Structures are given as C-alpha cells and as structure tokens.
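The complex appears here without one of its protein chains, the remainder shown in place.
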Amino acid sequence: MNRKRLVLLLMLMGTTFTSGCWDKTELNEMAIVSAVGIDKNEAGRLVGTFQIINPVNVAGSLQGGGGTNPSISIYRATGDNVLELDSNASTKISRDMYFAHANLVVIGEDVAKEMGINSIFDAFERSPEFRATTRIVIARGVKAKDLVETLTAIDKVSAEKVIKTIESTEKQQGGSITINLQEVIKNLVSSGKEPLISGFTVRGNTNKESKIENTQTSNMAANPNAVGIGVFKDGKLIDWLDGNQAKGTMWVLDRIVNTNVNIDWEGKKDAVTYQVLRQKTNVKPKMKNGKPKMYITVRAEGDIREVNAPIDLASPHGSIDIEKKLAKDIKKDMEDAIKLAQKNKSDIFGFGELIHETHPAYWKKHEKDWDDVTFPKLEAEVQVEVFIRRTGIRNKPYLLDIKKGDQ
Amino acid sequence: MKFFGITILLLVPLVLFSLGMDILLGFDLDNSVKHAFNPFLVKDRAELILFLILLVILVFSFIYRKKKKDNKPKGQQ
Amino acid sequence: MEKAKISGYQLFVLIFLFEMGSALLVPLAGEGKQGAWLVILIAMIGGILLFFVYYALFQYYPNQILTEFVRSILGNFLGRIVAFLYILYFMYLAARVLRDFGETLLTVAYPHVPLFFANAAFILVVIYTVRKGIEVLARTSELFFVLENVLFLTFILLTIVSGMIHLNNLKPVLEINGVEMVKMAFSKTIFFPFGELIVFLMIFPYLNEPQRLKKIGVGGLALSGIFLSFTMAVNIAVLGVDLTLRSQYPLLTLIQSIEVAGFLERLDVYFLLKLMIGGFIKITVFTYVAVTGTANVFNVKQPSRLAYPVGFVILLVSIVIASSYSEHIQEGLSAVPVYIHLPFQVIIPLLLLIIAYFKNRKKSNKHQQHKTELKGGVEGK
Partner (left out) sequence: MVSFFKQKRQMKQRDAKKEDQGQSKTVDYIESSLSANMEIVKQKTGDSPDIIIRTLKISQDPEIKTTIVYVQGLIDNPSVTDFLIESIMKNPHLSEKILPQKALEVITEDVVSLGGVATVNDWEKLFLSLLSGDSIIFVDGINTALVASTKGGERRSIQEPSTHLTVRGSREGFTESNVTNIAMLRRIINSPDLWIESMKIGTVTKTDVSIMYINGIVKKEIVEEVKKRLKRINIDSILESGYIEQLIEDQVMTPFPTLNHTERPDMVAGNLLEGRVAIFVNGTPFVLVAPALFVQFFQSVEDYYNRFDIATATRFLRIIVFIISVVGPALYVAATTFHQEMIPTKLLVIVAAQRETVPLPAVIEALLMEITFEILREASLRMPKAVGSTMSIVGALVIGQAAVQAGIVSPAMVIIVSITAIASFATPSYSIAISARLVRFAFILCAGIIGFYGMILAFIILIVHLCSLRSFGVPYMSPLAPLNTQGLGDTFFRRPMWAFKERPKLISSKNNLKREGENQRPLPPESRGMKTSTERKGDGNES
C-alpha cells in the first residue's frame, strides 16, 4: 500500500521541477519599464522609446555613493504597430521587457495630431501586463523621445517625476489633468465626451537632458515641466488649453482640488488672492422649450491667502464684496472655457453624456451631429457661489496701517 | 421619544438665536440664512460620512436606551 | 442635580481654568491699545462685583442649582421658561467656544481639515467627560491646572530669557484716559471672560464647604484676571500694539518669535496643547451645565443619557453660527456682549436677586439684616 503512495509522491515532485520555466521570471531576468514614448518618424512608422530602470543605481543612493551613474537607461525601436515596437526592441535589450510598472505613456505631438490616438491604445488595453491606471501624457513642442530620456534630480526615476508633477499641478493650480488609460479609452469611445490629455515639455536646450551632468548642476539646464491640456476631436489633437482656459475647463469638470484665484481691487491688479480649499460643481441639463440648457452650479470654500490692498478683513461685510468679485471671476473663466470648446466643436465636458443620461429621447435624435451642430449652439448658465472661511493668522493687512504713511 | 423632543426643542431656538445674531450684525435676512447654512453645502465625502455616523449614533442613543429600559423591568422580576 | 461633591481647591482650579480658556489667546480688550492690560484689570474688578451678585443669589438658595432656584423664585411656569433660556444661553456659548477652538486649530495647523471633523472629534471627547460627571471633571482639571501652569511659566520664562520684551511698547499707558478705559472695560471685557462666571451658579451647590465659596470665587477671578492682564502686557511689550491687534492669536505670534539657545524654538505645537486644554475645560463646563440644566428642566432621571444629544446640538450650532471666521469674531466683539451677555449676566440675575430679597424678607428678619448691607455694597457699583 505505501509503495503506491511513494510512487505518487515521486511523480508529484517530478512535475514541480519540469514545469520550472513557464511563467517564472526571476527579478534579475526582467527589464522593468517605467515609461514608454511613442513618436512618428518621417516614413510614417512608429518609433518607441522605452525607459528602463537600473534598480542598482536607484536603491544604491541610500548608502550615499552610486549617485554618479544614471538610474534609468533608454532603448529605442521602430515598427509599424505597438507590438512590433516591443518585439524589435528585444534585439537591443538582454532581458525581456516587463510593462506592469510602466506607469507613464508619452505620445508625441505629431502622432497625436496627424495619426490620432485611436489606433495606439488597443495593444496597451489588450495586454495583461499593462495596467489600466497607466498615466497618458502628450509631449508638447518636443519629441516623446526627449521627454522619456530626461534625467531628473529629486525623483530618481524620471517617469515618477512626470506623474507627480502632473498630479501636483492638478492639485495646486488646476492647470493640467491626470488621465489614465481607461479614462482616455472611455472618452474616445463615448460619443458624448471627448478626451483631454495633459501636455508635458522639456524647457532649456533639449540635447543636454540625457547627460548625468544635467542633474548635477543646481538649476538644471533641461527641465521637464507640465504645460497645458490637449483637446481632442475624433482621436486627433486639435487645440491646447493654457492658463485660465485650462482652469476654467477643470472648474466645469469639477476636478479643481485647491487652486488660487486672484482678483483686482480698486484698480490694483491681482490685489487679493483666494485659495480654494474645497469645491463642488454639479452640472444638470434641463429642457427649455425643446432645447437642452446646461445649468452649472459651483460652490467653493477657501481662505484669503494674500491681500496687498488696504481692505479691513475683520469686518464680514467687506468679505461679501470680495466673495462676489471672486464668483464673477470664476464664472468668466468657465464661460470662456465653454465658448472655446464650442469653437473647437469638441464636447470635452461630457455634456452629451449628461443629456444622454437625462433625456435619452432628445439624445437619440441629435447623437450623430452632436459635436458639430448641437453642441456649439448649446446654452450654458453658470452660477458660482464662493465662501471665504478664514484669513490666515492675521486679520487686517498691515497695508491698512501703512496707508497713514505714503499711498 | 422624550429625548428626540428635547433635542429638537434645543436645536431650533439655538439656530434662530444664531440667525438673530447675524441680523443684529447688520446682514439682511436671506444673506444671514445663506451664511448660516453654507458651511453645510460644501462637504468632503469624509465629512458627510462622519455626519451620517453621528446621526446614526444619535438615533441609536434614543432607541437603544428605550429598549434597555423596556426589558430591564422584564429581565429581573 | 448630581449627588456629587467637589472640594474648595477643585472649584478654584475649575474657575481659574475656565476663565483662562479661550480668553488667553484672543486679543482681549484690544481697543485699549497700550493700556489693554489696565482695561482687563478694571474689568476684573467689575467681574468680582458681578460675582458678589451671584454669591448673594447662592446665599439665598445654597443647595439649589440655577435652574432650580429660578423656579423657586419666579414660580414654576415662568421659572421653567427662564431656566430653559439659560440653557440655550449656555449651549450657545459652548457652541461659540467650540467654533472658536475649531477655527484656531484650522488656521494654525490644519488648513485642509474640514471644520466639522475638528469640532466633531473635540465634542466627542467632551461628551465622554460630561458622561462621567462633575467629580471626574474636577479631578481632571486639577491635573490640567498643573500642566497649564507649567506650560505658562515656561513660555513666560522663555520670552524673558530671549530678551524680546521692550517695556517702552507699553508707553504711553494713559493715551486713552481713565474714564474711557472704564467705559471700555464695562462694555465688553467684563462680559467675555469674567461675566461668564454665571455658569458656576450651576456648580456652586456641589461645593462641600460652602462657607469658603466667597474666598474661592474672588481668588479664582483675581488670579485669572492678573494672569490675563499679565499675558496681554507681555504680548504688547513683545509684539507692539499693531502686530498684537493684527494677529488673530497674539500668543501664537509671541511663541513663534521665541528662539532661545538654538534648539528651544518652533514651539507653536505647545500653543496648540495650551489652547486645547483651556478650550476643553471651558466647553466641558458649558456642556455639563447645559446637560444638568436640561435634565433638571425636563426632569430626566439619568442626565448622562442626555450628554450625547446635547453635544450633537452644540456641534451643529457651532457650524451654523457663522460662515467665516471674521463673521464669528465680529459677532463675538460687537453683537454678543450687548445683546446676550448683558441681559443674561447682569439684568436677569439682578432682577432675580431683588425678587428673592423681597420674597425672603417676610421669612426671617435676622437673616434679612445680613442681606441688606451686603446688597447695599452691590448697589453702590
């Protein structure tokens, strides 16, 4: 009886050894890709740039040394579609590329403009290795290759720096938008919403950015930073939103976390700065004599952060006028953003989707020509309420006392 | 139920009290009403959840005590 | 009324911490400019006179708390209404102090934390304490009394050691003449920290040696008055009048400017600790009084069951009273003293005293002689 059990045991042990090589890859047999850049060369073929992390140099920094050689290395490959890029790149890299940690995909401006991004993302979406939360960025004014190559000082892995910069700009200033693969594809598919992808560029002379000396100087010659948001229509990049236009769009999309709004006071430009702590935007379409009208109400709460005008903040009556001025300022930004989107004939706010949700009958009729006909003529009424909660650890600005002197 | 009554009886006059103070401060009526309730309009998710939890505890504190009071006489003859 | 007893020392500590609660941080009697500390002293004397009115009322009804003896003075129906008004008054003050505390916390250390969260966390701690009763509150306040004084003395010592005190900031002391100072003192500062002592009319009966009450009350008021005016004097001496008035929390600005021996700096977190202890005692006393008062007026058997609902109402009201900090402060400086403190702290108690005086005159003449010359003193204010 026990001989049978012995044989069974041997067979079991045997299988574990033979199956040794299926999906098992040791950590040192894989090349961890942290970012993928996609460009177009003159011949119309895709050029892929892969940013691979050298783990030794990153972790090494803890013991002080190891700061001299770069923590990332770049490999380039050309091919007709995304999968071909991957297989062609394997000729250059000793290990097989592992994409689960590729948290960043950079699309070149030329690819986005001419070829459009519809055909790019299918490989990414289908592959089990690619995470749906990978961030998407457009390289503005530079090639995707330049952005992926840049070495950065503070964050060792430059992909990390790009992602963190976009997140912090969205949070602090509301000038760019963190979009991941899933959202982009959802917007591409939906007829009622067009995708928005943030732009990123490298300032300073771009050819020095891939040298390590670049990170050794205190003010880096080539410095990547976030700049504006790209507007898409039918998968093609048609326009860039900058400064207040970007902010206005983010207000409508209810993605503002805390941003600064400054207003002029008694002729003095940008005299009072107000930091938004919390805000809630809700957009509700209502049918008005047959045609939909978007009612957008915004409520924001925050503190006065800077006052360089003699206003007595201690009295609440004063702050009511400031609140009105702030509300007017935000309302103007939002209306400009909506007008610009209507001029671009691209519904980046998802009004179409909202109408689809609330008035399906109307939507069925106008779905096809939504972007080109009905959206540009859509009426939108914006109503903003701003509340000032606190004024920091000072009440009246000292300007008020200097008033006695000069002024 | 008595506690529920007491809570309402305390809450309503106090809210009117604070509205009165706003009016005494020189705001007109609708402005002070807006000022009284606008802190509740802008709420984080966490704030909302906390508010609901406290409400549930409040209701629970009414009912629970009542049940305990009921079965206490039954429990020990 | 809880069947509890607290010792004389515990009552003294409660009064002292109660007075030093949030009054220590806000620029008290700011209009007095250089003479602010003088205004506070005058207000303190006014406060002591007010205390005598409350003391006289206590003499008439030594083992009845405010909500009880109001009913025995004005009769059941009217008395119950006035008692209910006083409960609302105490809860409104509790809400104001809680809001004050929440705003300071958010301004100083946690700008992105929602106000509701800060106030809710604090009121839950207060409810926990109120459910335990007055004796536990008295014992905790004894421990906090030691901690508060240690913190206070270290701050003052550090300020002096770091040599930031320029006494000439306090000159010209009498820029505003005496009469105006008295007017200023008796119109505002008498109500804010000192007049709030009326709350203790609900706590005096718990004292186990009633005859020492006069000494304790006056002592507590005097000591806290002196501490407050001393702090204000140091504030102005270090920061100068303008900065003191301009900063929401002069004590914080003072602490932030302390830099001694290279490492004793960046102490503003201890400001937070001091703020919370003071605020905690003040709000807990107000809430405790509101809870016992409500239990008394609606004759609820176990008052501790009322703690959570009352606390929750105070929390809601603390959010509702103002939408911004400047509105809250403006209300506190201009509207509250005149429209709320004056009636509840001065007018109604005096009326009660007069009615109690006539009511008791019939009862016993000997008892009555003692009353007249005491009341005489009060009238002369």
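Which chain is which? They are A, B and C, in the order written, and residues in each are numbered from 1.
Note that in this section a contact is a pair of C-beta atoms (placed from the backbone, for glycine too) under 8 Å apart; a residue touches a chain by one contact, two chains touch by 3 or more.
Just so you know, these numbers come straight off a predicted model, no measurement behind them.
K.L.:
Quick one: say which of C:Met1, C:Leu49 or C:Val136 touches the chain that got left out.
P.N.:
C:Val136
K.L.:
Using the definition of touch stated at the top, determine which of C:Ala4, C:Leu85, C:Val113 or C:Met164 touches the missing chain.
P.N.:
C:Val113
K.L.:
Determine and list the subunit C residues touching the chain excluded from the picture.
P.N.:
The missing chain touches subunit C at positions 7, 9-10, 105, 109-110, 113, 117-118, 121-122, 125, 128-129, 132, 136-137, 139-140, 142-144, 263, 265-266, 268-269, 272-273, 276-277, 280.
Keep in mind that, in the parts below, only the chains that are shown with their structure count from here on.
K.L.:
Select, from A-B and B-C, the pair of chains that is joined by more C-beta pairs in contact.
P.N.:
The greater number of contacts lies at B-C.
K.L.:
How big is the gap, in whole Å, between where the Cα atoms of subunit A centre and where those of subunit C centre?
P.N.:
Whole-Å distance between the two chain centres: 52.
K.L.:
At what distance in angstrom does the C-alpha mean of subunit B lie from that of subunit A?
P.N.:
From the centre of subunit A to the centre of subunit B is 42 Å.
K.L.:
Residue numbers in subunit B touching 2 or more other chains?
P.N.:
25, 38-39, 43-44
K.L.:
Which residues of subunit C are in contact with two or more other chains?
P.N.:
Counting only residues that touch two or more other chains, subunit C contributes 114-115, 322-323, 327, 330.
K.L.:
Touching subunit C in the complex: which residues of subunit B?
P.N.:
Touching subunit C from subunit B are residues 2-3, 6-7, 10-11, 13-15, 17-18, 20-22, 24-25, 34-40, 43-44, 46-47, 50-51, 54, 57-58, 61-62, 65.
K.L.:
For subunit A, which residues count as touching subunit B in their complex?
P.N.:
278-280, 299-301, 316-317, 320, 385, 387
K.L.:
Name, in rising order, each residue of subunit C that touches subunit A in their complex.
P.N.:
Going through subunit C, the ones touching subunit A are 103, 106-108, 111-112, 114-115, 242, 245-249, 252-253, 322-327, 329-330.
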